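Note that one protein chain is taken out, while the other chains of the complex remain in position.
We just call them A and B in the order they show up, numbering each chain from 1.
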Amino acid sequence: MKTPKIKLPSIRSRNSLVTSFLALIFSLLLGMVVILISGYSPIESYKAIFGFSLSTVKGFALSLSQATPLMFTGIAFALAYRVRLINTGAEGQLFIGAMAAALVGVYVHNLPGLAHVSLALLAAFVSGGIVAGLVAIARVYTGSNEIILTLMLNQIIIFFTSYLANGPLKPPSSGVGQTERILESAQLPRLIPQTQLTSALFLVIAVAIIIQFILDKTVFGYEIKVTGQNLRAAQVAGINTSRVSIITFSLSGAVAGLGGAAMVLGVNYRFVEGFSPGYGFAGISIAALAAYSPLGVIPSALLIGILRAGTITLSRTTSIPVELVDLIQVLVIIFVAAPKLTQSVVKIFNSLTHKFLKNAEPVGGENS
Amino acid sequence: MTITLELILSILASTLRRSVPLLLASMGGCFSMRSGVVDLGLEGMMLSGAFFAVLGSHVSGNVWVGLLTGVIFGMIFALLHAVLHVNYKVNGSISGMVINLMAAALTPLLLNEVFGMSGKSSTVSNFNTPNIEWLKGVPFIGPILGGQNILFYISIALVIISWIFLYRSKFGLRLRMVGENPEAASAVGLNVKAYKYFGVLVSGAYAGLGGVYLSLGQMNLFVENMTAGRGYIAVVINAFGRYNPAGSLIGSIFFGFFDSLQTIFQSYFPSQLVMMTPYIVTVLIILFGLKGGRSPAGTGKHVES
Partner (left out) sequence: MELVRMEKVSKVYPGTVALDNVDFVLNEKEIVSLLGENGAGKSTLMKILYGMTSPDKGTIYYKGEKIEFKKPMDAIDKGICMVHQHFMLVPAFTVTENIIAGSEPCVKGFVNMSKARAEVKSLIDRFRFNINPDIKVENLSVGEQQRVEILKVLYRKADIIILDEPTAVLTPQEVNDLFMILQQLREDGKSIIIITHKLKETKALADRVVILRDGKLIKDDIDPDNVTTKQLSEMMVGREVNLNTRRPSTSIGDVSLKLEKLNVVVDGVPKVRNVSFEVHEGEILGIAGVEGNGQSQLIEALTGLCNPLTMNMKVNDIQIQGSSEKFLKAGIAHIPEDRLSMGLVKEMSIMDNIILGYHREEEFCSKSGLLKRKWIRSYSSEIKDTFGIKAPNVDTSAGSLSGGNQQKIIIARAFSRNPKAIIIAHPTRGVDVGAMEYIHKKLIELRDQGAAVLLISADLDEVRTLSDRLLVMFEGEIVSESMPGELNEIEMGLLMTGGHTMVESEVKS
């Protein structure tokens, strides 16, 4: 059997590629304004940000490791969006996946490395999937708003895991909310020593390829797309849209759960309270930037990862906080979600440059 | 824990206190939903109201200036929601979430910039509980109402004003028509966009005021993420309150009650589990509560311009 050829990210039209690019540019420009207000030079700052991330091995590794969890949550949001469901619950699914993986990592003994890691990942996958699945079932059968349900569940899960990490699961000598350290057999190998970059990167890229393949080449992927683009037509066409929505949304949660496991098994080697600085919500920007294409999430997350890595460094030397990246992420969502807005900005830009160029026409020019 | 009259009265007083921000936010949501725009952005409008109120009070030293600043910035965030949804036709739920994410990103940023600390601001002048002598003496009502600050009374007044506006005035009728059938409204000559802007901006003002209550009414500073999901609870209150101020009142008292139980139970159970309860209650209500009222038929619909 022929191995399936892997296409470039299936971005539906060239337009969305351009929109994403422009969205990123405009957001960076507005970010510059914030830096300016703080009294620093935007040019210097951005040079520092990108310089660190791209020119040193450590910097690039940090970018990739920052990008990895974003890839998981980005894929999760993008997948759910394909059936027009909004998974704002990635944060909670991240936490429950992390806790599940930690429990397997700490309390399951006598398993060889590969099996132990696989079991932990499976536990995270299933727990994230179940949490999302329940929401999907509620949404499909009762019409409940999945945005509010997942947001509420986020809080519930975060509080509950925090309770566990501060209570029953807390190591006796620990000062913070966390679990015991996971066994070595459950740890994910580091790709580059002294960095946070783990083999989870390979895992998430594989997940992206698989899901993209499902969307483009399989009949289930076809049904996902029809369900998302015209629910009624899908039903008339014999597609079981309830099943499609629930499975897809569950898969979305499962992927987010894997992201949590990646953090536990590879970075912290235990569940730590508050380990996610909003990776779940960042996934929304990543997905939007990638035009909701799972494979497109990879480069999209890398870009933001570079930004994050650089800003972390920057915040150590200046008072510019890391939250700047959060702001840029929100701006990206705005520009991608409102393509007409982006177009308007382009138009304004065009007319300004046009005026500028007209006025700047050299004396004795071509057609004087 | 013995159940005394004192305890009951203190729970009731606490219920009222806790319900004010929910009441304000969900009433704001009424205006937004009635004009046909989804009210998912209440959380962000509330959070920004809370922060900028503290900022205003800090800069001016005057709590009323703080209140004004909070309300205005609630409206500014609402403006963004309106522009994205009404002008650029972005899905209302998404533009609402954008507001929430924006406020969540911007407030820590500015907190750092202005106050130099992260996590919380310095303390500012706030609304004190008025010392109404004669009220204190009245049995039952005294202890319950005596502890409420002026914003509580403003909120109650707003319930009445909002109801009359929506259901008895000319503009209220037109606003509701825009929410039910924007095309029909346009056909009789109404400016649909203007009414939607109005609904959203008013929701920003109300939600902002709710935030003001949190930071300047209940406390005297801003804490990162101090709204803690109240905006979303307000959305749920609206759905079950049939999108009118009376429903908001009932719903917010209900949630306020659960919220106040929380502080009582804090001493008996681990804090995280207790903090989970309002969210669990919300989820249960969404799943098993009475079927939410039908939202205005034209929610999310635009008119070709």
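Everything below uses one rule, namely that a contact is a pair of C-beta atoms (placed from the backbone, for glycine too) under 8 Å apart; a residue touches a chain by one contact, two chains touch by 3 or more.
Being a predicted model, the structure only gives us computed values, none of them experimental.
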| item | value |
| --- | --- |
| Hidden-chain contact residue, picked from the options A:226, A:256 or A:338 | A:226 |
| Hidden-chain contact residue, picked from the options B:185, B:202, B:239 or B:261 | B:185 |
| Residues from subunit B at the interface with the omitted partner, ascending | 168-171, 173-174, 176-177, 180-181, 183-185, 187-190, 296-297 |
| Touching residues (missing chain, whole complex) on subunit A | 12, 217-220, 222-223, 225-226, 229-230, 232-240 |
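Assume only the chains that are shown with their structure count from here on.
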| item | value |
| --- | --- |
| Subunit A - residues contacting subunit B, complex | 34, 37-38, 86, 88, 138, 142, 144-145, 147-149, 151-153, 155-156, 159-160, 162-163, 166-167, 278, 281, 284, 319, 321, 323-324, 326-327, 329-330, 333-334, 337-338, 340-341 |
| Subunit A-facing residues of subunit B, complex | 40, 84, 88-91, 93-95, 97-98, 101-102, 104-106, 108-109, 112-113, 118, 228-229, 232, 235-236, 239, 270, 272-273, 275-276, 279-280, 282-283, 286-287 |
